[in-house]
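Got a structure for you, written out below as structure tokens; questions coming shortly.
One protein chain is absent from this view; the other protein chains keep their places.
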Amino acid sequence: MSARRIYFVVSILVLAALPWLIATPYWRGILVLCAMNVLLALSLNLVIGYTGQLNLGQSAFFGIGAYVSTILVKSYGWNFWLAAVAAVGAAGLLGLALAAFAVRLRGHYLAIASLGFAVITYQVLVNWENVTQGVRGIYGIMPPFSHPAALFYLVAGIAVLVYVLIDNLVRSPVGDSLRAIREDEVSAASLGINRALWKAFAFCVGAAIAGLAGCFYPGFVGTLVPDAFNIVESFTMMAMVIVGGMGTMIGPVLGAIVLTFLPELLRGFGELRLMIYGIALTLVVLFMPGGMVQAWMALRARLR
Amino acid sequence: MILRAKEISKSFGGVRAVHNVSIAVPENSIFALIGPNGAGKSTLLNLLSGIYQPDAGSLHLEETNLIGLPAHRRVRLGMARTFQKIRLFRQLTLLENVLAGFHIHQDAPFWEYLVYGDTGRFREEARSLLAFVGLEARSGERAGALPYGQQRMLEIARALATRPRLFMLDEPAAGLNAAEVDFLLKRLEQIGRQGVTVLVVEHNMDLVMNVAHRVFVMDHGEPLFEGTPREVQHDPAVIAAYLGGEFAS
Partner (left out) sequence: MVALGLTLIYGVLNQINFAHADFVTVGAFTAFFTATRFATKVLGLPDTGAYLLSMFAALGAGALLGLAVNAAVFAPLRDRGDELRPLIATIGVSVLLENAQLALFGPIPYQFDSPFARETLRIGRIFFSAQSVLVVAVSAAAIAALYGFMRFTFLGKALRAVAQDRETAGLMGINPNLLIALTIVIASALAGMAGALLGPVLVLSPFAGASVIVKAFAIVIIGGFGNMQGTILAGILVGVIEAFTVQYLGSGLIDLVVFAMLLLMLVLRPTGLIAERKEENV
């Protein structure tokens, strides 16, 4: 317990120091992106890592959060924070809609249904031009704080809060029930666990968190186009969760950090960059199926 | 009578797995359900526990109508079960498996868990259930790593965590060695003495003859005979069913 406290305090200190250690505007931007990716990876991990639901549509909720908050601010003049609350709510509701499929479908069927869900969301963003401006995009979006360090503190602070809450949740009896559904739905039902309810819960919370991450994205980039929420984004989030170690708390965080910074560090390699990314993803799945967390545990066991 | 099924039926495609079966399980008894392979015993258990819904018939737990009630709701009424093909949470530890069984007794709202995390509320009770089935020493291991016989016992502990009034077991002795069967037999009797009604599907006749108060025999999806273990042993129709159809007169 006290060891956890120490880790926690050290992480907070490192987070506080980061924007001053890495002080160029470009790298501060990457830090913000990284915090956002951590949020996304945490949200997806709750659904696939703990509840075992193959969800390839997480990019849709990210996009909903981004579009709803931006449109409310730009077209209706809402206050950013109010708009963010509405956006999170909208994403959560849409999560419930996808959960309706998850209740009836399993495994690959759910994977494809969620993929279809993301494609439809993307197409709506492209085609509903009156509202979303379609592929032309929305420009000149302001972040809630213009100073990159402040924006980083905000998003990272939210990421830490979300981490702590989810960590509590998965250690609690709720976590037991979600894992039970992941391991075997029929047995879970035989113990009185209402799988429809808890799947809906996981999808809704996961979607809401992704929507929350989405609220900060447009202001950070300054523009909003549908392509940012292509299904490829779902794959990227999935990669973060897997590479880090799904079904663990710290894994997706590490995965998000590594997969945010790795492509940046590989920029020198030009087109080979994404190739390396592809190879890395395949190799991780093949040789360390539990991701970085498992690799670390194996290493530690060997050193003992 | 704690459980009453009237003329329930279930078919899969063309196969009549259970056909017009009526069954009444007396409270506080150990009730055995036997029959040759494919007789429809597991299907009947699945109908009783809510995994399947019957095509026809009525089903009551005391006064409560069970028809249309999903499996997880029946657990709250006091019905628990184990599976013929073991279904544990293989990646979870023994303790986590049993803790998941306490789900219906966790009554705090979820935001409390968001703030406080692990409450450890049923931990002691879970440990004593593991001790009851002889597994307390391995409580931190993964369920999938247990030997077969112990997996069956863990499934029993997990189901008991729901604190059932009616406990249904599907072939709990399958794959157990003689010593394990003996242990299981003692535990079943003990569960029965604690006021839990036990409904057990079993092929192991030693076990059935030793623990059951009443025995219900099925064949080809239909009821064949019901009586005390002694009566069943001497019934010609039952003997014929077990020897194979061609010997039936």
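Order of writing sets the labels: A and B. Residues in every chain begin at 1.
Keep this in mind: a contact is a pair of C-beta atoms (placed from the backbone, for glycine too) under 8 Å apart; a residue touches a chain by one contact, two chains touch by 3 or more.
Predicted model only: the values in this text are computed from it and were never measured.
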From A:6, A:286 or A:303, the answer for touching the chain not displayed is A:286
For the chain left out of this view, which of A:231, A:258 or A:293 touches it?
A:231
Please identify which residue in A:16, A:85, A:124 or A:196 touches the non-displayed chain.
A:124
Given that one chain is not shown, which residue among A:112, A:160, A:196 or A:295 touches it?
A:112
Under the stated touch rule, tell me which residues of chain A contact the chain that is not displayed.
48, 54, 101, 104-105, 107-109, 111-113, 115-117, 119-120, 123-124, 126-127, 186, 231, 235, 238-239, 242, 270-275, 277-283, 285-286, 289
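Going forward, only the chains that are shown with their structure count from here on.
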In the complex, go through chain A and note every residue touching chain B.
165, 167-169, 171-174, 176-177, 179-180, 183-184, 186-195, 201
Could you list, by residue number, the parts of chain B that touch chain A in their complex?
49-51, 70-73, 75-76, 80-81, 83, 87-92, 96, 99-104, 106, 108, 110, 113-119, 121, 158-159, 161-162
